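What you see is the complex with one protein chain gone and the rest in place.
Letters A, B and C mark the chains in the order given here, with residues in each chain numbered from 1 onward.
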Amino acid sequence: MESTETAHEHPGGQAMAGDEAGHEESHAHPRYMLVWLWLALLTVAEVAIVWFAFLPRVWIVVMLLFMAVWKALLVALYFMHLRFEPRRVALLAASPLPLAVLLILAVMMEYR
Amino acid sequence: MAGAVTYYAGRAPERGLAVYTQKVGMWVFLASEVMFFTSLIGSYIILRFGASETWPLPGEVLNIPVTAINTFILICSSVTMVKAFAAAEVGDKRGTRLFTLATALIGSTFLGVQILEYRELLHEGFGPSSGLYGSTFYTMTGFHGFHVFSGVCCLFWASWKAFRGGYDNRAYKGLEVLGLYWHFVDLVWIILFTVVYLI
Amino acid sequence: MATIVAEPTGRPVVREPHELSFIRKYIFSSDHKVIGIQFLFLSLFFLLAGGLLAMMIRWQLAWPGQPMPLGSLFPETMAPDGIMLPEFYNSLVTMHGTFMIFFAVMLLLVGVFANYLIPLQIGAPDMAFPRINMASFWVAVPAGLIALASFLVEGGAAGAGWTSYAPLSAMPEASGVSLGQQMWIVSLVLLGLSSILGSTNYITTVINMRAPGMTWMRLPLTVWALFITAILALLSMPVLTGAMIMLLFDQTIGTHFFLPAEGGQPLLWQHLFWFFGHPEVYVLILPAMGFTSEILANGSRKPVFGYHAMVGALVSIAVLGFMVWGHHMFQSGMNPLLATSFMVSTMVIAVPSAIKTFNWMGTMWRGNLHFHTPMLFAIGFVMLFVIGGLSGIFMASAPFDIFIHDTYFIVAHIHYVLFGGALFGIFAAIYYWFPKMFGRMMNEKLGKVHFALTFLFFNLVFFPMHTQGLAGMMRRLYQTTGYEHLEGLQWTHVLITISAFGLFLSGMLFAVNFAWSLFRGPKAPANPWNATTLEWQTPSPPMHGNWEEVPVVYHGPHEYSHPDVADKDWLAQNERPDVVSPARP
Partner (left out) sequence: MKWSLPENIATYGGKIDAIFWVITVVTGIAFVLVEIGIIWFAVKYRRREGRRAYYTHGNKALEVLWTSVPALALVALGIYSADVWAQIKGRDSAPAGSLMLGVRAKQFEWNVTYPGADGTLGTSDDFVVRNQLHFPVNRPILIQLESEDVLHSFFIPQLRVKQDAVPGMTIPVWFEATKTGGYQIGCAELCGLGHYRMRARVTIHEPDEYERWHAEQVASR
């Protein structure tokens, strides 16, 4: 990802004064327009793959899932600033995902 | 441990996460939202997995180009949202006003397109009782739409606050927290669009 | 030995500048203590209501077809001539479970004590989001009212069991209940919302609002338990909400999620329900475990045995609790391979409960036991929870579960865990924290009588149900006569019912004690139990904002009989190290 180089060091994780005001997590902003461009391109690519359907269906599904995760990560990491937050916030954000996967996979076993 | 007491004293409250409380709260709430959408999207995936032979192919029922444009619209609203926050953070009140209102309006556009899409589909006879496809489609997109609607309401309220100069480089947390919610809704839509419309 | 890192000074608490109006102070209050007490009255009301429904169920089971006392008060649609109809019986069973699980025990444990105790025990002036906290109460109230009102609508209240298995719950033509079932769903969706709002608050508060020095490993076990509980509720409740919405749509707008005629999957409901339901089981027991740990330490005048293991057990229950839901579905037609993996994970989750039990015994070992009423209930909790935990192993074994699934053995098990466990923990907690909440002591003598009678009648009611289950008695039967393999067992129903009336009456003793003490109890000192945690270091009841000055924490949570302290057998968490008189030179 080209936009990563704009990600500056984030001071979070230390010096939490507990002060209500002030810049607790001031960081230079990533290039939002670049992220936006990527999201738009990926959306176009997704639709194109489905529209022309020149690949076997399994491949299409795999690629679509890959791109969906990619887009979701872009939003989470840059728009939701997870890249610039302390690691523990990202952990908190990701904590329900294993449960979600477990639930879906387990119930899918009913059809096996 | 026994016998030894280590003494500690400090002034600030202990903080488990080095971010402000409202943001922690929003992330915690979003964790529960993930599970809510898991139950809806998961049911869709499971039911579809069990009835894969009879499931309609992408584009057969739903209109992909219109929704692709709508997806793009929602992505744009995320960008304006994040711009609004960035403007507030540097104290650019004009930018904050502009981008907050823009986000609210673009979000409303998304909702409008979705309502038109529903009307079209219902007109074609594809309703919530049209098999499992209809059941899952309307429940998932409906509840996503409900979340967008709630977000739009908050955004209009935030715009009103921004126009009254409520956000600046010392008071931007509300905008950031609202932004987190808004991006989450966008993120869910990205997944939904792929899973429901394209696959 | 001890070093002071910095000058211990607390922060002054920001106070409301003016007096609040009555409405803002007692009705739409955002003070966590008031909200906790509001939840207390709401949930005790539902405890009483659920108990009354249980009495009616018991009457029918002991004397099927006999008119109930005061039965003539019921309308024709419920009990013509005072004789209960089967559909009314199903509603009673369903609503008894719903009231008790969702509105009594869950609200008592989480609504009352998480609200009341978390800020006080971690040294915070209030919750992280006081107004969201208020909203969480005022969403729970209509939820309760809707559930109550569903008895009055046409078709009666929901009758598909508290688990509301689809498709019975989704097909009004099969259950005979239409609006009642929908009201049940709406009520629980609202309650789920309340619970999610509350959990968000509790988790955030514990993470970010702890007083200076209140590190994770100095948190009282009650707070740990409530914190883990909140995580469980936060991640499981929304799944129920999603499932409920699908069920509601199946009934109202013609979707087919759980209706097999159009390809829907009834087992999907069970999976979603129990994905919520099993964490919910732990939501209903973990806080009681926390109370018990703390009260046992206080009564034994000893630190909790194996604090770290206790915390570890709580955390591992939280993780494993999400991986075992399928053990409720062994006989449901679930894929047998899936059942095998759920069986093994279920066996593993029994281990943390065993750890806790042994650590409770370790806490009592070589203590100096004070048998105040909370302590009695805490000991009762351990004794009965052990039975509930061990009987769980029978049904965790899928092959034996073939026989006892959906029998009275399960009914016995759930009541040993939820009444013998959770409710004993709740009684312990109410007797223990009542002085803090209302500034008055509860009557000790009456409390001890309440304990003795409850313990006796509880066992008389629920222990024989194990035997009934082993004889093969199915649950949720309107009457158990007519089955050859159950002949000669009717007298056990009579015994249970008479004991159940006794249990209800001993509950009334509690109600009398509660009401009397509220107005006439002797004034409580700030720290009547010589306890160590922070809430006892502020007046009873605490003022708005909880503290004159935010406390600074120096010690672990349960420092009783510390050898460095000579003149008393407890060391408050916020006692300044330089004022503690050392016993050793």
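Keep in mind that, in the parts below, contacts are C-beta pairs under 8 Å (C-beta built on N, C-alpha and C of every residue); 3 or more make two chains touch, one makes a residue touch a chain.
Please read these numbers as outputs of a predicted model, since none were measured by experiment.
From the set C:F46, C:W59, C:W224 or C:Y560, the residue in touch with the chain omitted from the display is C:Y560, counting the whole complex.
Only one of C:S30, C:S43 or C:N90 touches the chain withheld from this view, namely C:N90. Across C:V141, C:V315, C:M474 or C:L509, the single residue that touches the chain missing here is C:M474.
Set against the missing chain, the residues C:L73, C:L152 or C:I393 yield one that touches it, C:I393. In the full complex, subunit C touches the hidden chain at residues 85-87, 90, 93, 159-161, 165, 167-168, 171, 174-176, 260-261, 263-267, 300-309, 331-333, 336-337, 339-340, 343-344, 346-348, 350-351, 354-355, 357-359, 361-362, 364-371, 379, 382-383, 386-387, 390-391, 393-394, 396-400, 402-403, 405-407, 467, 470-472, 474-480, 482-485, 488-489, 560-563, 569.
Note that in this section only the chains that are shown with their structure count from here on.
Of all chain pairs in this entry, the one linked by the most C-beta contacts is B-C. Once the centre of each chain is set as its mean CA position, subunit A and subunit C turn out to be 38 Å apart.
Distance between subunit B and subunit C, defined via averaged C-alpha coordinates, is recorded as 33 Å. Residue positions of subunit A with contacts to 2 or more other chains are 95-96, 99, 103, 107, 110. Residue positions 11-13, 15-17, 20, 24, 28, 31-32, 35, 38-39, 46, 50 of subunit B each touch two or more of the other chains. Residue ranges of subunit B in contact with subunit A, taken from their complex: 11-13, 15-20, 23-24, 27-28, 30-32, 34-35, 38-39, 42, 45-46, 49-50, 58-59, 64-65, 68, 71-72, 75-76, 78-79, 81-83, 86, 89, 169-170, 179-180, 183-184, 186-187, 190-191, 193-195, 198-199.
The touching residues of subunit A, counted against subunit B in their complex, run 12-14, 16-18, 21-26, 29, 32-33, 35-36, 39-40, 43-44, 46-47, 49-51, 60-61, 64-65, 67-68, 71-72, 75-76, 78-80, 85-86, 88-89, 92-93, 95-97, 99-100, 103-104, 107-108, 110-111.
By the touch rule above, subunit C contacts subunit B in their complex via residues 1-9, 11, 124, 128-129, 132, 196, 199-201, 203-204, 206-216, 234-239, 241-243, 245-246, 249-250, 253-257, 262-265, 268, 272, 550, 552-556, 559, 562-564, 577.
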